[in-house]
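These notes are about the structure you will find just below.
A single protein chain has been omitted from the complex, and every remaining protein chain is retained in its original position.
Coming up: chain A.
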Amino acid sequence: MKILVADDSRVMRQIVIRTLRQAGFDNHDIVEAEDGAAAQTSVAAEKPDLVLSDWNMPNMSGIELLHALRSSGNSVPFAFVTSECSDEMKAKAEAGGALFLISKPFTAETFRERLNDILG
């Protein structure tokens, strides 16, 4: 499978990718995007099987990215990896068509629990 990791922080993209490996999901192709706009372009070009996106990014936020994808008819499985995890954001994410939110800080165990049904 191909996984798109979208986060404006280089170090957080590396941590997400490292944690995917530590969780045992190491046989997947990874592509990276530095903000929501780049992720939207990458979804069209790379056709990932899963998007793991930060929420708070410049140019286009994660929730704006999700809305843009869904309004264009793209139904790629989409999950947020975000430092903010309020009930309000969970409701917005769910209404927008996201699978779930993984809150930062996370562990490899969290990734295994949340992603095993998709990547396992």
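Here is the rule we go by: contacts are C-beta pairs under 8 Å (C-beta built on N, C-alpha and C of every residue); 3 or more make two chains touch, one makes a residue touch a chain; residues count from 1.
In this section, contacts and distances are computed from a predicted model.
One chain of this complex is left out of the view, and of "Sulfate/molybdate ABC transporter ATP-binding protein", "SWIM zinc finger family protein", "Transmembrane protein" or "Chemotaxis protein CheX", the protein name its UniProt record gives is "Chemotaxis protein CheX". Of the listed residues A:M12, A:V31 or A:L99, the one in contact with the hidden chain in the full complex is A:M12. The set of chain A residues touching the chain not shown comprises 8-12, 14-15, 18, 56, 58, 82-86, 88, 103-107.
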